[in-house]
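Shown here: the complex without one of its protein chains, the others still in place.
Moving on, here comes chain A:
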Amino acid sequence: MEEYNSGEEVGFNPDEISVSVKECVEGVIGGTDYNQSKVNQWTASIVEHSLTHLVKQGRAFKYIVNCTIMQKSGAGLHTANSCYWDTATDDHSVPDLADDWLPGDPMTTP
């Protein structure tokens, strides 16, 4: 999914993505408690803002952004990913967002 470019390589930088996605998340739900009536709106906002931000960078990538918000109640949650792609061009970024109030896990994958 790279644009054909005889010059420099345009890579995917997971750390940079992680930072910008964390900022999107803080912006939407920073400091609030879990609220069932708002959760739909939160997940939609987080995902849309993250995706818009990624697309604005103007890189020739396709993106998949996932967000899971779970109320912290002592229950366990496990996520696993298995991908069949080109490791030279494709990568993923999973910001670590386990907070006091709720964990959120946006994953972006070019």
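The working rule: a contact is a pair of C-beta atoms (placed from the backbone, for glycine too) under 8 Å apart; a residue touches a chain by one contact, two chains touch by 3 or more; residues count from 1.
Heads up, the rule we're going with is that contacts and distances are computed from a predicted model.
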{"item": "Among \"DNA-directed RNA polymerase III subunit RPC3\", \"Tctex1 domain containing 2\", \"Phosphatidylinositol glycan anchor biosynthesis, class T\" or \"Ribonuclease P protein subunit p40 isoform X3\", the UniProt name of the subunit that does not appear here", "value": "\"Tctex1 domain containing 2\""}
{"item": "Hidden partner chain, residues of chain A it touches", "value": "1-4, 34, 36, 39-40, 42-44, 46-48, 51, 54-55, 58, 60, 62-86, 90, 92, 107, 109"}
